[in-house]
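Each chain you see keeps its place in the complex, though not every chain is here.
Chain IDs A, B and C follow the sequence of writing; residue 1 opens each chain.
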């Protein structure tokens, strides 16, 4: 399974969260603590918003910890809103087009999770993507299919509603296909100013997801990284340090919305 | 546009045709003569039959001429039936899963050509693929879609008939979509003992395709490569040397079939 | 042979010069006009200065024209001083560490040229590098060796003098080894605020090198790209457009120095 991080707040150097902390996303990719696979070495990516409406995206298939380009970019790009992802494939090919985050227009999407027995669902779900959007699909993952379904179901107009419809649609497809294993979704989506994350699974045993609790606590750590600025929020699939009181778990079946430095947790039900 | 080569005959070292001749497939990838694009640097691949039913396949996204692995494999693999391809993308991503030859079971397929305005046809053509085959599609090219359509339309039972049905199907889809540009197909398919190639375009102005004329002629050249053995046939998108009397053009709208060292040319019409 | 570009001036989007112009560095990599090799597909790179002292560097081994990461970075990074390079190897392996620009501390270096019969010189030249610098050499090219020799001979104190000593040193090594083919150097070096370029060959038949002549001329073109800002200077191995009066050839055996928007041409002699 994958790992991801999202940041919203005053512009910071990406390396502050991605490569420098003692337990940064890169460290996580080598030494997982809370999840199942021991390694996340099947590609990585970062998407960031700068001066333009559309995000920049860098994705590569090498392990993040030995990708000198990624180190350089993390050191030299500053951003007020960025997403980063480390991939552990469950079967689909290791290629840049299967790395997260995915982008469409001003949107970014990344995911840690699984549509079980995806081979049985793939054709149907792709067929349900808006035909005008279909040709933009570049890779072969269940995650990219989820993103395009969400775009089909109205992501650009109302993200929480679109995600509820998307998950509802996939749940119905899963049941129709007689698949008993649960869907697991820990997803994150951004439009350039706002960010939403979703924690959901069919059986209420979702993968972990956290957001930073209060930023002053982080400032007190005498660790290897800079204090975060006021108004910054981090969302992660796994905490960046051992101080668990710095991190607040996003509850089961919830969505987290971040806008102007404010976080809001909403219950989530598939529609 | 791409370039390709296929060999059928007594087992030879792959390098004899792929890397060593003065105008080998690798030379072709740097310096095109008969076709349009100046370079073929968007990936390459080779598929070969050895002791097993299923072929071995090596594909990489780097230019063939600087891929040390390819040089090594060409020097150390001997095969009685192999296909090799150099890619020049017309838009789809450069990734191994988009490199030719494609494989399914004991079959290999490679292609130099174009389904015009493929974005308008892609969704339709993919959904015409047999649902049981659909999950095996790994990449995003029109060529792989053609291969899976051919499998859907009976390639494993009757290759010439299946290719006629496939091209007929695509021609109808093209017209239904109001696409005026012609389909261009120079394809090659093998099942482990037999090999077929197809030269076709909607407007009878197909890309070039040749097969070696008679092998004794080749033996007379005092060139840089070994004489080919008796019973060997080479099919190429472009001749391997300047001696045009060594190469016989495959006629417009034809299929070439090779079995047990014998070549047969058949007229081809979409069905 | 390679191609390169350098920009100094008010901060601009990298894509303005690297990917968007009708005859951008990327176009050049596919269709060379003034130099010998037909293609530059053996890797590429860009180094840029932003808010930090040290430059960011992105290098990859795929052809620039199909590298989605490069397109994204060029669209999203703004810089007041950047270098970019497209590689055509003359033999050393295609790997990121052999791609230009090379970096050390706050310095960037890129090169189009050749030390002839480098195998005969390599060991000697590498052992002439300052032992403290030696472990930082990562790749295997003659270009990186030139950069480290220049650092050894005082690049950080007096770039023109260090380059004169470096070329003089290499010329003596070449003669001592009995190599008759000439050295060819079209190099570019930057320290974060200043930029120098060198045009030199042993036989006074150097590769081309140009700088933009006057920026107002460029502004008059009704082409595909934005006018350049005042004070901008571009140095290139080949002009970016067909308007030759926009480009001033750097004379044989000269160095060009750019600082605060001012260009100065100095005669160059190996020392």
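We adopt the following convention: a contact is a pair of C-beta atoms (placed from the backbone, for glycine too) under 8 Å apart; a residue touches a chain by one contact, two chains touch by 3 or more.
Remember, it's a predicted structure, so these values are computed and weren't measured experimentally.
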item	value
Number of identical chains in the entire complex, 3 depicted	4
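Throughout what follows, only the chains that are shown with their structure count from here on.
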item	value
Interface numbering overlap (same over half, different under half) for chain A and chain B	same
Inter-centroid spacing, chain B versus chain A (mean Cα positions, whole Å)	40
Multi-chain contact sites of chain C, meaning residues that touch two or more partners	68
Residues of chain C that touch chain A when the two form their complex	48, 50-52, 54-60, 68-69, 72-73, 75-78, 96
Contacting residues of chain B [partner chain A, same complex]	92-93, 95-97, 119-120, 122-123, 126-127, 131, 134-135, 137-140
Chain C - residues contacting chain B, complex	30-31, 38-39, 41-42, 61-63, 66-68, 89, 93-94
